[in-house]
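These notes are about the structure you will find just below.
Removed from the display is one protein chain of the complex; every other protein chain stays in position.
Right, subunit A next:
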């Protein structure tokens, strides 16, 4: 497997010209860019403003999932809503409680938006803009001072001071009362103070506008620097995806399965590959566009045993799973013994929709650190694919209705 840092580099370099990072760095907005096609949906870019606001260095956030900013009081339902927006590849604007590196929580308006490739309609990135929400003072006794609008315009430095103050106050109140006799009251009291973080905080219109403007800024930079010009990116999906033969969201469901596998569609002529995992491309040396739409037989070659091929054909005709050892060839013509498992996969209507082919290169079987047998690794890939396809087709039927 390629190291994740490589994938993160490629996430940008393959799609934009070299100047894109600089241009993004010049934007004063707080935002991150994430890549859903990499396992774990990591952050691949974080703006200076964002890093400053959260108190992290660039190295500490690149490659991590955005959930690293959530904490104990982050509303889990909000997290679910963001997760669903990602799965459905749509924009969302929502208030969420996040945590800075030093552990202080603060409310922000999170505005996320997918970036589509014009080429094949796939989501290539998500932009996440974060606008801190300034609270209106609610209680006279609360002790911290808001001196006006200046704070809003004045960059994150001042904001930090304000949030820092609130936090310290909450803390000290919590620590004061530890007396056991007052246990009950202290529960109530702490509860009351914690409203500071627990009570949902609403962003006002100007904050919402700020977030939307920031999204547009980032999008226009990405569009401007996208490369080659044919790979223009857009904030809105344009037309139906032509080349991605599965639904556009397939990546989110299938992309996290790390093993080498392909899905073939038995309902299309000659049963072509409709999905190929990163692991498969790595194993065989082909690029994705070279394998999609083709029958799996391109892996066979001169010394491939035809009786094994026949065995595969028969089990597919019988809609059965099968395991074989077959001599296959990489793109560079080097042969390898493929310990291959094939199994039918059903969609949400219970019908066979695909066949999954899981490949294990016998020569590097033992390189895997896993304590599982190759047979078990076949089956776990099949299991993960079955769940993904079933769920994927369930959701598809929802969006149609």
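Here is the rule we use: a residue touches a chain if its C-beta (ideal position, glycine included) is under 8 Å from a C-beta of that chain, and two chains touch if they have at least 3 such contacts; residues count from 1.
In the analysis below, contacts and distances are computed from a predicted model.
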(request) Using the UniProt record as the reference, specify the protein name of the hidden chain from among "Centrosomal protein of 19 kDa", "Cytochrome c oxidase subunit 5A, mitochondrial", "GDP-L-galactose phosphorylase" or "Elongation factor 1 alpha-like protein". (result) "GDP-L-galactose phosphorylase"
(request) Could you tell me which of A:12, A:116 or A:253 touches the chain that is not displayed? (result) A:253
(request) Pick out the residues on subunit A that sit against the missing chain. (result) 67-68, 71-73, 76-77, 79-80, 83-84, 99, 103, 180, 183-184, 186-188, 190-191, 194, 198, 253, 257, 321, 343, 345-346, 348-350, 369-373, 375-377, 379-380, 382-384, 386-388, 390-392, 394-395, 397-398, 401
